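Complex shown without one protein chain; remaining protein chains in place.
In this document, chain identifiers A and B correspond to the written order of the chains, with residue numbering beginning at 1 in each.
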Amino acid sequence: MKVDMTVNGTPESHDVAARTLLVDYLRDAVGLTGTNIGCDTTSCGACTVLLNGESVKSCTVLAAQAAGDDITTIEGMAHEDGTLHPVQAAFQECHGLQCGYCTPGMVMAITSLLKENPEPTEEDVRVGLEGNLCRCTGYHNIVASALVASRSPEMHR
Amino acid sequence: MHGGIAQGVAQALMEEVVYDLDGNPLTSTFADYSFISATELPSFETRFTETPTPINALGAKGIGESGTIGSAPALHNAVCDAVAHLGVRHVDMPTTPIRVWNAINEAAPGNDAGKKGR
Partner (left out) sequence: MIPASFDYVRAGSVDEAIGLLSEHGEDAKLLAGGHSLLPLMKLRLAQPAMLIDIGRLRELSYVKEEKEYVAVGALTRHHDIAQSPVALASAPVLAHVAGQIGDPQVRHRGTIGGSISHGDPASDLPAVLLALGGTLVVQGPNGRREIDAKDFFLSFFEVALTPEEVLVEVRVPRSSGQWGFEKLTKRAQDWAIVGAVAVKTSDGVGVGLINMGPVPLRASAVEAAVTSGAKAIDAAQLAGEGTDPAADFNGSVAYRQHVAKVLVRRALEKVGV
């Protein structure tokens, strides 16, 4: 079936099987492999993207369900001139990643969290990241990144 | 270090590979295997002591694992200490809620309700 959606501001239209998951549509049909698959049981959050601005696990959404929607992936976060999005910049500043596998999902989950709660406490961030797993960092620097990003003037515009 | 600490905490409290009596794995996905998340963990304070090793030219050694080596026994001992006044001398790792409850029941004289549990 034909599935159309907007990905990072660009209209996309691809012929895929009905059972195609959004994450596979993004990775295989659109060719954006920044979104990772870490578990396939909706547990790890590595596949998190923004659907109409809200975090969702793209391994548990059919591409067909997202037809007509606006999707943002990690590739759509930085500005056109290459300047990093404040959440990405905070990860760089705070050393919020090690192997980087969880990072695209973490960045998207935190972006959604900060939109809903622009001034979170450390506890708000820890609870808000309950659906995103990271094996490497112990989360300390990821939580710090989220708090630093929340103080970026760009996030409050 | 942070990741090591987190993994040690997780090993002490929840992460474990479980099989049924026929040998089928029961924890084959992250839905069943309790991979620890940010919500269960605190932030960490780290302090450094420098003791260069004499056996290589740089004086350096990897330290990532040392977080795991310290945090697992620290957490496990804390759990055992918390229930020591109930007569508990030992709880198998990881100290999941059911294991702690069983250990408390086994230690309580005349109460074997928990012995049937895993």
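As a working rule, a residue touches a chain if its C-beta (ideal position, glycine included) is under 8 Å from a C-beta of that chain, and two chains touch if they have at least 3 such contacts.
Quick caveat: nothing in here was measured; it's all calculated off a predicted structure.
S.K.: Please pick, from A:6, A:65, A:98 or A:152, the residue that touches the omitted chain in the full complex.
M.R.: The one listed residue touching the chain not shown is A:65.
S.K.: Among B:9, B:36 or B:79, which one is in touch with the chain left out?
M.R.: Only one of B:9, B:36 or B:79 touches the chain omitted from view, namely B:36.
S.K.: Suppose we count only contacts with the excluded chain; which residues of chain A make the list?
M.R.: Touch with the absent chain occurs at residues 1, 17-21, 24, 40-43, 45, 48, 51, 54-57, 60-62, 64-65, 67, 109, 112-113, 116, 127-128, 130-132.
S.K.: Could I get the residues of chain B that touch the absent chain, sorted low to high?
M.R.: Residues in contact with the chain left out: 14, 18, 26-27, 34-37, 39-40, 96-98, 101-102, 113-114, 116-118.
Throughout what follows, only the chains that are shown with their structure count from here on.
S.K.: If you average the CA atoms of chain A and of chain B, how far apart do the two points sit, in angstrom?
M.R.: Going by mean C-alpha positions, chain A sits 31 Å from chain B.
S.K.: Going by the contact rule at the top, pick out the chain B residues touching chain A in the complex.
M.R.: 1-7, 29-31, 35, 37-39, 41, 43-44, 67
S.K.: Under the definition above, what is the set of chain A residues touching chain B in their complex?
M.R.: For chain A paired with chain B, touching residues are 38-44, 98, 122, 125-127, 129-144.
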